[in-house]
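Missing here: one protein chain of the complex. Every other protein chain is in place.
Labels run A, B and C following the written order; every chain starts at residue 1.
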Amino acid sequence: MSFSNAKQTKTPIARPQLGTLRIHGPDQNGIVAAFSQLLYGHGCGIVDSEQHTDHSANLFFQRIHFDYSKMLTDRISLGNGVDEVCKRFDMKSALNWGDVRQQVAIMVSKYDHCLWELLLRHRAGELDCDICMILSNHPDLQTVADAFQVPFHVFKVTKDTKEAVEKEELELLATHKVDLVVLARYMQIITDNFCESVSVINIHHSFLPAFIGGKPYHRAHERGVKLIGATAHYATADLDEGPIIEQDITRISHRDEVDDLLRKGRLLEKNVLVHAVKAHIEDRIIVYNNKCVVFDG
Amino acid sequence: MSFSNAKQTKTPIARPQLGTLRIHGPDQNGIVAAFSQLLYGHGCGIVDSEQHTDHSANLFFQRIHFDYSKMLTDRISLGNGVDEVCKRFDMKSALNWGDVRQQVAIMVSKYDHCLWELLLRHRAGELDCDICMILSNHPDLQTVADAFQVPFHVFKVTKDTKEAVEKEELELLATHKVDLVVLARYMQIITDNFCESVSVINIHHSFLPAFIGGKPYHRAHERGVKLIGATAHYATADLDEGPIIEQDITRISHRDEVDDLLRKGRLLEKNVLVHAVKAHIEDRIIVYNNKCVVFDG
Amino acid sequence: MSFSNAKQTKTPIARPQLGTLRIHGPDQNGIVAAFSQLLYGHGCGIVDSEQHTDHSANLFFQRIHFDYSKMLTDRISLGNGVDEVCKRFDMKSALNWGDVRQQVAIMVSKYDHCLWELLLRHRAGELDCDICMILSNHPDLQTVADAFQVPFHVFKVTKDTKEAVEKEELELLATHKVDLVVLARYMQIITDNFCESVSVINIHHSFLPAFIGGKPYHRAHERGVKLIGATAHYATADLDEGPIIEQDITRISHRDEVDDLLRKGRLLEKNVLVHAVKAHIEDRIIVYNNKCVVFDG
Partner (left out) sequence: MSFSNAKQTKTPIARPQLGTLRIHGPDQNGIVAAFSQLLYGHGCGIVDSEQHTDHSANLFFQRIHFDYSKMLTDRISLGNGVDEVCKRFDMKSALNWGDVRQQVAIMVSKYDHCLWELLLRHRAGELDCDICMILSNHPDLQTVADAFQVPFHVFKVTKDTKEAVEKEELELLATHKVDLVVLARYMQIITDNFCESVSVINIHHSFLPAFIGGKPYHRAHERGVKLIGATAHYATADLDEGPIIEQDITRISHRDEVDDLLRKGRLLEKNVLVHAVKAHIEDRIIVYNNKCVVFDG
C-alpha cells in the first residue's frame, strides 16, 4: 500500500522548456533592456517577468521566466551571455533551465502535521519537486515515509555527536544532490556549518509580542494575545532570525485554551511552510541583506 | 459649520432600561444559578449572558445584560443583592445601569487618523458614549475638534512639568466625570499615577518579530517582514504592556516601501482602536491578571 | 502499516462526565434561571454556557456544558426535569451525556484532500468522534481508508439505482448508529430522503458573485474575481442551500490561473469542512429557520 506520486512521475516536468533567470544588483539604467535584448537575441521568449527596486538600498531585482524551446543558440552560449551582462552591470544571477526537478529532503522529529501536508500537497501536484528523502532523529515517522515510498533515514543526535552526525547527513544530501532541506518541525538546533552547506527552510511560531524562550503558546495564553502567527524563513546561523519568506496569523480569543492555540498553530505552521517551500522550488525568491524578495506565483 | 452628533443627542440612550452586570472570581458550583435566580427574583429579565471559565487559573467570568424595565424592587435592593451573592462566592462585580452615557476623553498629539475615525464612527452612532473633550500637547488638531464641537484643551508638556500638567488634566477629567481616556496616537509617555487614576486605552503598532525602540516601521521594512500589526490595550505602568484588548494585522510584501507600511499601519491603528473602545464602552471587557476577557458584541 | 488513531482509542472519552444541553424556543423571562436552577438542584455544575437571542425572530438559544460527576439524582430524572422545563417555556432541547463518541461516516468520490484532512486531524485528536466508515461511489480511495484502518464500502450509483443504493447505505449507517455523514467532496446528488434520515454536512465552493452551474472556478477566473470562498452547510432537500455552518475565503489576483484557483479552493474546502464537522460533533450548533447558531468552542 502506498501513496506514491503516480501523477507526477508520469509527467516528468510540467513545462520542460521553461527556464528561470533571477538577477540582482545595483539599480541602474539599461539593465532591463540589456537582458530582454539578450534573451531575444538568443531566440528565447519572455513568458513572465517581475522586477522590483528596493529604493532605500538602491538595488534592482528581476525574475524572468523564459521559453527556450526555439532557442537559436545553446545553453552554454546563453549562460555566457548572462555572465557577460551581469559583469557589465555588477549583478548576480541564478539561471535555472527547469528541466531537472529540485531534490528536496525533509527533516522531522516527532510532530507529523507539516510532514503530512508536504507529502500530500506534493502528491496533489502542487509542489513541482522530488521529495527524495526524509531524515529524522527519531524512528517514529517511518510509517508515514513508507506510505509515500520516500526513503527514511534515522540519525540519532546527541550534543557530543552533533557535528559528526551532521557531517554524515550532509554527505547523504550531497550524494543525492539535494537542493533544499525543509525543517518540518525538526526539534534540533542545526549548526551554522549545516546552514551554509545547503538551502534550509524552517518554520516556527510567531507572536505579538514575541515570546522568546520555552513554552511560547503557554505564555501567549497567559498574556491574553488575540493573534498567533507562524513564520517560514531560511535557516541561518541564528536559527530563528534568517530571511523571512512567509508569515501568517490566526485570530484567537479568551475562549481558546492552550490546546486550541496549539491546534491552530499546527494549522498555521503547515500552511505557511508549504507556501514557503513552493515559492523556493519555483525559483521565486531572491535573498539579500537578510531578507527576501518573494515574487508572486 | 459642524458635524456634531445630531443623531445621538436626539436619542439619549438607545435602550434606557438595560443594565450590565459583570462578575468574576474563583470558579465554583452554583454561581450561575445564584445570579440568574437573583435577577429573576427582582423581576429583571436576562437579555443576554456570556460566561467564560479560565480553567488554568480556575476563574469564572460572566457578563449579564438584563432588562430592568419591569423590576419589582429598586436599584439599591438589587445592588445589595449582587453584593451579597458576590460576597458568598468571593466574586468581584461591576453593575452598570446603562442609563448614563460613558464620558470619553481623547488625547492626541499631531497624528489625526485615529481621532477622525473615533469622531466619525461616534457620529455614525457606532460608539454609544459621549466624547466630552479632546486633550492635546499641541494645538494642531483644534480645527478637527471644532468641527465636531468637542471642547479642545491644550496642555503643553515638558519633562519637568509632566507631573504638574497631568495633575491639571486629571482634575479636568474628574470635573467632567470622565470614565475613559483614549490615547489616539498621543505621543507622550503618561505616568503610572495617571493610568491608575482613570481607565486608559492606548494603540500601538505590533510586529513579528517585535521591534522594540525607535522607527519600528523602518526596521520592519529592513527586516523584510510579511505582516504588520496593531495592538489596542489598557495602559498601565509599563506603557506597551498592559492588558491586550484587540489586535489585527495586514499583509505586506517587498513592494511596500516604508511609506506604504506607515499608510497600512494607520489604517490598522484606527480600526483596532475603535474596536477596542467600542468593547470598553459596551461593558464587554473584564480585566484580570494583566489580560482581558472581551465578550462578543 | 497503518495510521490508526492510537491516541484516541487509548483514551476513550476526554472528559467522561461532561454533558451538553442545547435549548431553543420563544424568548421569555425566566428561562435562564429555570435551567440553571434545575441543574443546580440535581447537583450538576455549569462548566460553560453560551446563550443567544435572535431579537428579530424573538427566539432564545442556549448551550450549557455541565459537569454531572457529582449528580445527586440520575440521568432519567434530569432528563425528565429538562422536558418539564422545556414544556413550560415551549422550548426544544437536545441533551447529550457526552460519554459515547459520535459515529461519523465520510462519503467521498475521487477527490481526496478533504478525506485526508479529516482523517489526519481526527488522528491528531482534534475531532472527538469515531470515524466508523467511509462510503464511496468509486474504489479509488480504498488505500487511504486502509491506511487508517477505516472500513471502506463502495456503492456504485446510477440514476436508476440511486434510490435502492441509498436505502442500502442508510441501512448500513443505521446498523452502525451513525450520527453524522460528512460529504467530503462526494460528487453525487443525494436525495431529500437521505438528508432527512441523518445529519449531513456538505462542503462547496462559494464566489462573489455566485457562479451557479458548471465549472465555477473557470468562470470565476474569467470574471476576474479577487476572492474565492468555501461554505460548509447541512445538506437539505436543496443541496447547496442548507443552513450555513462556516464560510471562509482566500484572496486571488490576475496572476492566479484556473489551476491556482483550484489549489487554493482545495485548501479552503478542507479547512472549512473540518471546522464545521468539529462544531457539529462538539454539540455547538443549533439549527432553526434554515440557519445555524454556532456557539464558540
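One rule holds for everything that comes next: contacts are C-beta pairs under 8 Å (C-beta built on N, C-alpha and C of every residue); 3 or more make two chains touch, one makes a residue touch a chain.
No experiment lies behind these values; they were computed from the predicted model shown.
Chemist: Sort through A:Q17, A:Q51, A:T143 or A:T236 and give me the one touching the missing partner chain.
Modeler: For the chain that is not drawn, the touching residue is A:Q51.
Chemist: In the complete assembly, which of C:S49, C:Q62, C:N137 or C:T231 touches the absent chain?
Modeler: Of the listed residues, the one touching the omitted chain is C:T231.
Chemist: Identify the residue among B:S49, B:Q62, B:N202 or B:N271 that touches the chain left out of the display.
Modeler: With B:S49, B:Q62, B:N202 or B:N271 as choices, the missing chain is touched by B:N271.
Chemist: Looking at the full complex, which residue from B:I46, B:C129 or B:V144 touches the chain that isn't shown here?
Modeler: Among B:I46, B:C129 or B:V144, only B:V144 touches the chain that is not shown.
Chemist: In the complete complex, which positions of chain B touch the hidden chain?
Modeler: The list for chain B reads 1-3, 113, 116, 120, 124, 126, 143-144, 146-147, 253, 255-256, 260, 263, 266-267, 271, 296-297.
Chemist: Across the whole complex, list the residues on chain C that are touched by the chain not included here.
Modeler: Missing-chain contacts on chain C: residues 52, 54-56, 206-210, 221-227, 229, 231, 243-249, 253-255, 257-258, 289-294.
Chemist: If you put the missing chain back, which residues of chain A would it touch?
Modeler: Given the touch definition above, chain A has residues 28-33, 36-37, 39-40, 45-53 touching the missing chain.
By definition in this document, only the chains that are shown with their structure count from here on.
Chemist: Given that chain B and chain C are copies of one sequence and touch, is their interface built from the same residue numbers on both sides (over half shared) or different ones?
Modeler: Since more than half of the residue numbers are used by both chains, the interface counts as same.
Chemist: Please list the single chain whose C-alpha centre lies closest to the global protein C-alpha centre.
Modeler: Taking the mean of all protein C-alpha atoms as reference, the closest chain is C.
Chemist: In whole angstrom, what separates the CA-based centres of chain A and chain B?
Modeler: Distance between chain centres: 43 Å.
Chemist: From the mean C-alpha coordinate of chain B to that of chain C, what's the distance rounded to whole Å?
Modeler: 37
Chemist: Among all residues of chain A, which ones touch two or more of the remaining chains?
Modeler: Counting only residues that touch two or more other chains, chain A contributes 253, 255.
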